[in-house]
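Some notes on the structure that comes next.
Every protein chain except one is present and positioned as in the full complex.
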Amino acid sequence: MGNTFGQLFRITTFGESHGGGVGVIIDGCPPRLEITETEIQFDLDRRRPGQSKITTPRREADICEILSGVFEGKTLGTPIAILVRNQDARSQDYDEMSLKFRPSHADATYEAKYGIRNWQGGGRSSARETIGRVAAGAIAKKILKQVANVEIVGYVKRIKNLEGVIDPNTVTLEQVESNIVRCPDTEMAEKMIDLIDQTRRDQDSIGGVVECVARYVPKGLGEPVFDKLEADLAKAVMSLPASKGFEIGSGFDGTLLTGSEHNDEFYLDDNGEIRTVTNRSGGIQGGISNGENIIIRVAFKPTATIGKEQKTVTLNKEETTLAAKGRHDPCVLPRAVPMVEAMVALVLCDHLLRFRGQCGVLE
Amino acid sequence: MGNTFGQLFRITTFGESHGGGVGVIIDGCPPRLEITETEIQFDLDRRRPGQSKITTPRREADICEILSGVFEGKTLGTPIAILVRNQDARSQDYDEMSLKFRPSHADATYEAKYGIRNWQGGGRSSARETIGRVAAGAIAKKILKQVANVEIVGYVKRIKNLEGVIDPNTVTLEQVESNIVRCPDTEMAEKMIDLIDQTRRDQDSIGGVVECVARYVPKGLGEPVFDKLEADLAKAVMSLPASKGFEIGSGFDGTLLTGSEHNDEFYLDDNGEIRTVTNRSGGIQGGISNGENIIIRVAFKPTATIGKEQKTVTLNKEETTLAAKGRHDPCVLPRAVPMVEAMVALVLCDHLLRFRGQCGVLE
Amino acid sequence: MGNTFGQLFRITTFGESHGGGVGVIIDGCPPRLEITETEIQFDLDRRRPGQSKITTPRREADICEILSGVFEGKTLGTPIAILVRNQDARSQDYDEMSLKFRPSHADATYEAKYGIRNWQGGGRSSARETIGRVAAGAIAKKILKQVANVEIVGYVKRIKNLEGVIDPNTVTLEQVESNIVRCPDTEMAEKMIDLIDQTRRDQDSIGGVVECVARYVPKGLGEPVFDKLEADLAKAVMSLPASKGFEIGSGFDGTLLTGSEHNDEFYLDDNGEIRTVTNRSGGIQGGISNGENIIIRVAFKPTATIGKEQKTVTLNKEETTLAAKGRHDPCVLPRAVPMVEAMVALVLCDHLLRFRGQCGVLE
Partner (left out) sequence: MGNTFGQLFRITTFGESHGGGVGVIIDGCPPRLEITETEIQFDLDRRRPGQSKITTPRREADICEILSGVFEGKTLGTPIAILVRNQDARSQDYDEMSLKFRPSHADATYEAKYGIRNWQGGGRSSARETIGRVAAGAIAKKILKQVANVEIVGYVKRIKNLEGVIDPNTVTLEQVESNIVRCPDTEMAEKMIDLIDQTRRDQDSIGGVVECVARYVPKGLGEPVFDKLEADLAKAVMSLPASKGFEIGSGFDGTLLTGSEHNDEFYLDDNGEIRTVTNRSGGIQGGISNGENIIIRVAFKPTATIGKEQKTVTLNKEETTLAAKGRHDPCVLPRAVPMVEAMVALVLCDHLLRFRGQCGVLE
C-alpha cells in the first residue's frame, strides 16, 4: 500500500507501462481552484517519451483526461481523477524479459516480493508511473503559485562529469526549456547532448544530477521531528526511479567546513525581515522552511536497461546473457526534471495545507 | 503532527531538552518478544551525552523506564511506552538564547512556525529528542535479529576530510565500539579524535559522514512506488538533526559511470540463489530489497551551536552577536551512529511487518 | 482527503454522479489472487440502478473496467484501478437543484464547505459513489473466502415497520437474492415490495434496517483501542449515504438486560475450541473477533430526494419550495445490501492483513 503520498494534499497513483492506462487520484485539493487539462498537459509534455532525439523513441501522446473533481473549470474539493491511456505498447519487445531479469532493474525484486510481475515494459516499475505524479504536481504548483507566488524550477546540473554553471537564485523555466537536455548553461548543454547521443549509439547509458530550487516558499513549512521538510523532500525524490542520492543546501560538501564557516549568519533586510547572509542550509533549518530559497540535488544513476550484452539469470534460475531490446532512454535526466519539480511541489503544497491546519486555526 | 513514524511498527516520540522528560510510544510491536530495559539501555548509552571527552559534557544518565506494553519480560502487542527523565538541565546557560537566534539552528524557524518555542536547550529541536528513536530502534533491531538474523552496523566513515577505510561487508559492532569516535579504522580514528578535540578547543565544530550497513535483510522489503525502501530510509535519516545528504549504494559517485559499468550483473550462488556480482545498487532495486547488503551514507553538517562569536538577530528584530554558552558537541558524528542504526532498524522492521501483511496472507 | 479507507488493504474512491465516471484504486491487495471483471460485476449488478421496479429507473449498465493491477487474471500486488463510466446522465433534471437545496440532502452542506458543488445528480454525494466501494468489496470478499472461508451475507431486516424473521446463522445469499427487496423472509418481502411501490407512487420515500452477518471470521481481528473491529465497522457503514445508526450484537436492546443476563458464557465445543453459548457480543469482544458470527445492523433513513413539495431555500438565500424531479429510489434498502456487505468485507480484509502483519511475524 505504498502508492499514496502526502497527508492533506494526498495523491494515489496507479497503472503499469502496458495495460489500460496510468493515472492519479488527488484527494484534499482546495476547492475553487481554476485548473484545465491544458495546464496539466504542459508538464506532461515535458515528461513524455519521444520528445527529442535524446529520449526514448516510444511514442506516447500522454493526453490526460480529468475524470472527476473538476466542474466548470474549477476544483470541487472532492477527489480529482486523471487518466492517461497507454498507446504505443510493443509488448513483443519484452518477450525475452518475461524470462530474463535485467541487471539493476526491478524485474528480479518484483518477482521476489510478489511472486508475479507484469514484465511488459517494466510494469509498475516503469518510469511511466510518474505520469500521475507530474499531473498532480502541476496542480500543486498552481496552488503554490496562487497562494504565495512560489516558483519551482528544476534543471540538469550535471550529466556524467559534465557540470553546468547555474545560479539557482535567478534561473528561469524559459532558460531550462531552451534546450532538449534542460541544462540552462547552454554551452555545457550542447556537450551534454552530444555525450548522451554518443552513449545512445554505444547502446549504453549515463546518469547525472538534477538540481531544483523553490523560491518564495513561506516560512514555517515542515513538521518536526519526522516530517521535517528536508525529510519529506528526500523521500519524495528518492521514490523516483533511478535516484541514488539526495542533498539539501551544502549537502555532502558542507561536511568539509567548520561550523563557523558553515553557519548562515542572520541579518535584517530593508523590510526588517530576518534573513540569512549565506544559504548553506538550503532554505530549511530545524526541518522548517526559513524563507530562503530551497535548493536540493538528486543523483540519478545511468539507466539500467541497455543494449549492451550483460550477464544475468532467468526466472527459472539459469545463467544467461541479455542485450535488451525495446526503446529506452540513454539518460533519464532531461525527463527527470519535471518529475523532480512535481515531487517538490507535492511536498510543499501538502505542508502548506498542514501548516494552515495546525497553526492557522487559533489566529 | 509530524511526530509519528512508520505504518505498522509505528513510533511516536515526545519531549523537549528541558522539562519532564523525553520518550516514545511504540505501537504495533509483535507480541511475545522478550525485551528488557537493559537491552534498550545499551543503545541509549551509546547515544547519551558525556560518554567521552569528544562529546558534550552535559551529564545525563538517560535511564529508561518502560511504562507499559511489557509484562513479565515480554511484549504484549499493546503500546510500549518508554520514558527518560531529564536531569542535568542548566537552563541559565540558555538565557541569552531566549532572545538571540543561533545561526543555522532551529531557533528562528520554530519561532516563525509556532510563534512560541521552548528556548531552553533547543527544546524539541534538541538532539535529545532522538532518545525515543534509539530506544524504539533497539526493539526493532531485536525483532529483525530474531526473525531473519539481520545485522545493522553503523560507523563513522569520515570526519571533515579524514576518511576511514572500512569494509561494510565484514565490519562488526565490536570494531565500531573499540574507540570513542566509532570509526572502525583505528588508525584514522585516532586522527579523527585529535581533530575533534582540537576543534572543541577552538570553540568551533565539524561534521562528516556516517555509513550504515544492514546485512541478511530478507528479499522483498519496500513498497513501490512511494514507500520504496530507499525512499523510507532517506526520510528516516534526513529527519535526524544536522543531516544534509543521503546516498544509497553508489550514490552521487555512481553518476560518473556508464550503465554497463554501473549495473550489477546477476549470477547463481552455490545454493542456487540469485545474487549480484557487484552491489552498486546498495541492496535495493526498484525500491525493494534484493538480499544483498543495504549500504547507506548520511552527511552530517558541523554542529550549529558554537562558542565562536557570530552575527545574528534577536526575537525583537535587532542585529547583534552571539557566542554560545552551554554544553555542546563539537561533532555529532560519534553519537549519530546509534541514531542512524535506529532509523534503519525502524524502517526495516516496519517493512518486514508490512511485507508479511500484504504478501503473507495468501501463502 | 477523506476518500481513502483502510490501512493495509486500502481503497480510494473517486467520481461524481455525472461526469467522466466513478471508480476506485485498491492498494495493498495480496498478489496472485485470481480475479475477473465478471466476479466484480456480480456485486455491481446487485447495486446498480434500474434493476427492479422498486429502484430508481436511471439506466446505468455500470460495466467495470480494470485499468491496472491485474495481469493474466491475477493480482500483481500493485494498485488495482477500476473505472465505471457514467452514461445515462440527464443533467437537465437537475437544473432546478443548481439553485435550490434539497432538504436533508448534502446540497447545502457541500456548498457551505467547499463554496462550490457539482449539482448534477448530487455530484460526489450521490450513492453512485458507492460503486467503487462495492467493486473493491468484491475483491475483499474473495480474499476472505479464500483465506478463511469467510461468508458475508447482508439482507433487509426491516422496511419502515415491516420486520422480517431471519436467522443470521443460516441465511444464504441465494435466499437474499430470491426477491427484489433482498429480504429472505419471503412472506414479509412481498409486503415490503408493496409498501415501497405504494410509497413511490405517493412521491414519498421510506427507510429501514439492513442486517449483515459475517461467518467463519478468524479469531483475533481488530486492533484496540481505537481500531477495535466494531469501531471500524461502525465507521465503515456510517460512511454510507443515508445511514443514521449502527448496532453490533445486542445493540441498543442489550441495554435493557442485566450483566448476568447479557454476558455470553463460555464453553468448550467438541473440538475443544472455546466458544460462547449465546452471542449477544455479536462476534466481537474487547474490540477483537472471537470466532462467533459477527452480526451488525444499520439504520437507513428514508431517501431525502422526494417528489412531494417541500419548503427550502436557494443558493441566493431566498425561501422557496421544491418538488424534486429526477429519478430517485423510493427506498435505498435493496441497493444498500451489497454496499453494507462491501464495507464489512473491506474492514475484515484490512484487519486480516493487519493481524498477519503484527502477530504473524514472530511465529
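When the chains are written out, they are named A, B and C in that same order, and each has its own residue count from 1.
To be clear about the criterion, a contact is a pair of C-beta atoms (placed from the backbone, for glycine too) under 8 Å apart; a residue touches a chain by one contact, two chains touch by 3 or more.
The structure displayed is predicted, hence computed values, not measured ones.
In the full complex, the chain left out of view touches A, B, C. The chain omitted from view is touched by exactly one of C:Ile206, C:Ile294, C:Val337 or C:Leu353, namely C:Ile206. When you scan A:Pro30, A:Gly132, A:Pro184 or A:Gly291 for touch with the missing chain, the hit is A:Pro30.
If you put the missing chain back, the residues of chain B touching it would be 1-4, 7-10, 12-16, 19-23, 25, 27-28, 31-32, 65-69, 71, 74-81, 83, 113-118, 123-124. Across the interface with the omitted chain, chain C contributes residues 1-5, 7, 13, 101, 103-110, 112-115, 124-125, 129, 158, 160-161, 199, 202, 204-209, 219-228, 230-236, 238-239, 243-252, 254-268, 272, 274, 276-277, 280-282, 284-291, 299-306, 308, 310-313, 317-319, 354-355, 358-359.
Looking at chain A, the residues touching the absent chain are 7-8, 28-33, 77-78, 143, 146-147, 224, 352-354, 356-362.
One rule holds in what follows: only the chains that are shown with their structure count from here on.
If touching chains are joined by edges, the resulting network of the protein chains shown connects every chain directly with every other.
Rotation angle, chain B onto chain C, C-alpha superposition: 180 degrees, expressed as a multiple of 5. Innermost chain of the displayed assembly, by C-alpha centre distance to the whole-protein C-alpha centre, is A. The two sequence copies chain A and chain B touch through a face in which the numbers common to both exceed half of the numbers used overall. Centroids of chain A and chain C (each the mean of its C-alpha atoms) stand 38 Å apart.
Separation between the centroids of chain A and chain B, computed from CA atoms only, is 26 Å. Shown for chain B are the residues in touch with two or more other chains, namely 7, 224, 354, 358-359.
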